[in-house]
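The other protein chains are all here in position, but one chain of the complex has been omitted.
Here is chain A:
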């Protein structure tokens, strides 16, 4: 009896309090098999005369049942419960909790119970009288029955479908609709729905298209897309919907807004195949007319694409069966009519309607083979006729453009074949000769070159269409036209031609090599044209730019290099020595630049053959440069710009070598530069044994010392495992001391610093003595020594910077000790600014310490460094000592310029005032840097508001070219860009007072002497014109 007592206590307490604890205990009781006790205890409430008590009683039972685990109730109890709740449906006071109780029964009840429940619901429930959450219980109950007792419901046939339709009619709540759509789909697919199809269409199509907009804070998180997808699954569930659906689609398409149009079109695309050919054929005309409108007068791109997809689906549905065996013959029906109509529009190929017409035809290409055949058979001959017609000469360009669209569509319509044996013939095969002929003649005429190239592009990129001989013909013709493009008038044409040739080269490189490459190489002058001959210079520049674009594939590149080497040698060695060697140097530079472009793009795509040029090319380059440098000052190969490009090429080649080959290479390189054994790395015809070449010594001439750039190019890309010398400490020290002792140009010193930094980065563990010496002696004697000459001290700071950088990039422990020393000279008048600017250089990413150069680079090193050092620099920038403050401010701005703005975004609030102060520093480089920092920060952070007006007015000053001290193009451009970025991130009311001033003063920048500044000024002013509240 104890349990009965406790059950009674639970029920009484809950009825009084409604607390959750009692419910939990009751669930526990029921789970342990004591349902009877609970029901007994509830007895008086379940049958109470008082409405409120009765409701509460049933509610308690329903809640407990809903919370019980599935196996807690036995069959008998479920039966009783079903009957009980069904009984309570009759009572207006208990219908709500009873429905709640029923919703949890479907998974556990028997078929007979299911029948009972569903009939009771149909009999007693009036949906219109219930609120949405209760209706949800009704739908969940039916949904549950659908899931667990589908056969029983199916057996009811019309006795289920008809009352259900009445039940679901008029539902509006999105959550209930999701369930209703799911139920309707099952009925449509699995039930015998034919007698009720019209009624079903009413409760489905009344929701189409979905225009539901979810309320804010929707607790159920139902999106319009969920509803749309559920409804679409319903609409496309039954072929019998066809006759009802098409008029609705057409109506929505004609009247709807763009999103509704798109929804309708997408739904149509899904539905056509389901509704079937017969239904589609009946409405084909009307559908085509409606779809045509969306394509020929599109509201936007997305709708147009959706309409094209719908047309494709329609054609596929109607003509899908045409290709069955035994149905050969003339195409009939929609596709034929539509095709004829579009081809009719193409009679005026230059008009704007021709474009959508050809789009439709292109869409037809990816439907069925017979439609595709018919489309080509009606469109291609028509276009070819137009091309041949002498009256239509002015429209040829337009015709060729349309034709090339068709060619591309024909190419894309062929799906990749699954096996080699059944490769289908390209659809265009039967028109290939005529089309090729038309395009070839089009390429020759300047008016139509571009359009014809587009068509040829389509032809050559179609697999298995053109034969080898035909490809050769295309290449020949393209090369002919390419040669006429080098006068500078047709730069666009030549780019398109090059793309065409590259496409051919990808599959047949020898064709392009034998025809194009050799002809272009022959067209290059053997010696540099004289200074006054602008035309010849333009011509070789164009040829070289074409060559460097074409020579990607290995055979082409090899041919290019082997053709270039004698040319280079001839210019470098045989140029007659007269007064003016500059044109020769410029020509040499142009040749080498083209080669570098080729190799750089090959290295980017990681081609395997780049490393091979270490033997074929690098010794020649060394030879030419060393020979010229030893010979005197005026040879074309002595020019620093030429040496720079040679260095880049050597760098690219060495980068691509695997480390054993790098080891062999460096075994020659280091003795060549440090010990004068240069003949070993140079081609024998240029440099003989025993020449005196000592670029590190005091006796070296400037041209010889300029070759340190080549040393840098050879050392910097080396892998860390490559050994440079027996004692690396001595070697590094020698390079540093001897290298810098006699440098007389910026670039030489830079080369030495880069080599030192790169070696530190890769061999830091072996360089203990070197680094120790730097910390203890070098710093004190060379940098922190006011008696030394200023330029020497500045140079020493650069060395220090590159060591710091080498260490920092690999997050080495010593890095911070080295960097920290820089603060010691901040107050120094001579070198303080240099030391401060070094912070920017240290944090900046450069081309030297990169993964590609095999440097040891740790992830996010710059961000870590910035995060660590920022607080100190910010604190220093607010120092009382004005010298310290100034130096810290410079260091801070240089650093911010160098790092990505995400790494200081969190400090922006505090940085703003400092940056505004830094703008006042009279240093053009720093000012431009700050402006750029502010702009990149402005794009992401809406912190600007409080400073925006001050900033706008101040920056406005820097946009002027005249009457302002300290201006440069870079400052003006940065200032204009910053101004242009403000309106996007600052609320209008903040900057409203400045608008008139900004517009007025920007008018002055519109008259800037430099074109690029004017362009920025126009754009910025336009942004401010549009800046409104």
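By our rule, contacts are C-beta pairs under 8 Å (C-beta built on N, C-alpha and C of every residue); 3 or more make two chains touch, one makes a residue touch a chain; residues count from 1.
In this text, contacts and distances are computed from a predicted model.
Matching "Charged multivesicular body protein 6 isoform X1", "MIP18 family-like domain-containing protein", "Glutamyl-tRNA(Gln) amidotransferase subunit B, mitochondrial" or "Translation initiation factor eIF2B subunit epsilon" against the UniProt entry of the left-out chain gives the name "MIP18 family-like domain-containing protein". The omitted chain makes contact with just one of the residues A:137, A:232, A:542 or A:977: A:542. Interface note for the absent chain: among A:99, A:115, A:231 or A:586, the touching residue is A:586. Touching the missing chain, out of A:220, A:988 or A:1025, is residue A:1025.
Touch with the hidden chain on the side of chain A covers residues 301, 348, 350-353, 355, 397, 450, 488-492, 495, 531, 534-535, 537-538, 541-542, 544, 582-583, 586, 589-590, 593, 596, 641, 644-645, 648, 968-970, 1003-1004, 1006-1007, 1009-1011, 1014-1015, 1018-1019, 1021-1022, 1025-1026.
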